[in-house]
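Every protein chain except one is present and positioned as in the full complex.
Take a look at chain A:
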Amino acid sequence: MGEVIVVTSGKGGVGKTTTTANLGMGLASHGKKVCLVDADIGLRNLDVVLGLENRIVFDIVDVTSGVCRIRQALIKDKRCEGLHLLPAAQTKDKTAVNPDQMKELCEELRKEFDYVIIDCPAGIEQGFKNAIAGADKAIVVTTPEVSAVRDADRIIGLLEAAELREPKLIINRYRPKMVNRGDMMSIDDMNEILAIDLLGVVPEDEQVVVTTNKGETVVRDEKSQSGQAYRNITRRILGENVPLMNLEEQSGLFSALRKMIGLK
């Protein structure tokens, strides 16, 4: 029986879809059988992020409403054995699926897959309730900004109320330079405020945009820092104990001088 993990955030645009795509590709690269579910009905996105948009025949609503079987709606990724996508419906709205149907769908999928990862829509309404209904674990994505952290805090409360205990945090778009000059909340600041387990920190990285433009995932880009961050998170999900990577710039006159005068 596989695990069902929902990737959520409250606020839009903080990196849920990017995270879902990269963790899916990361886990599949480790030989796991993975199904990514796009639960953002009406705003289908995960397909284009993964570069699979031209292969969609059926979608999640076709499955839950009985138009087709699950198997018919799943798209197999040709680049990586084991990775599958169940796309969102684009022409329906969030009420086209209800929490009971999602639960049933997740139960079916977990029989077949090692990991089912659900990309949650923004907000706390029906779409959120659908996305978490069948999940047994949750990942909360946030950026180090006031509004995103506030929404993350709200989501953590709602997850706990829904019996999804011990959600894990991913801090995305982290900018060490800004943290160093005191203009962005640090990892410690975020831990202090949200007080949930940290699953990983993904730096702000142009390569995320570059790979996404091409329908590829940065987790497969060996050279990028964000790719490394996603590979580390993947291994943590697999149960390995991987230390946080060093996000500080290694060189540079300023950081050298800062060290010299004992400011770390």
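Quick note on the criterion: a contact is a pair of C-beta atoms (placed from the backbone, for glycine too) under 8 Å apart; a residue touches a chain by one contact, two chains touch by 3 or more; residues count from 1.
By definition in this document, contacts and distances are computed from a predicted model.
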- Query: Missing chain's UniProt protein name, "Cell division topological specificity factor", "Branched-chain amino acid ABC transporter permease", "Phosphonate-transporting ATPase" or "Cytochrome c, class IC:cytochrome c, class I"?
  - Reply: "Cell division topological specificity factor"
- Residue among A:166, A:189 or A:248 that touches the chain left out of view: A:189
- Since one chain has been left out of the picture, which residues of chain A touch it in the full complex? 145-146, 149-150, 153-154, 157-158, 179-186, 189, 193, 254, 257-258, 261, 263
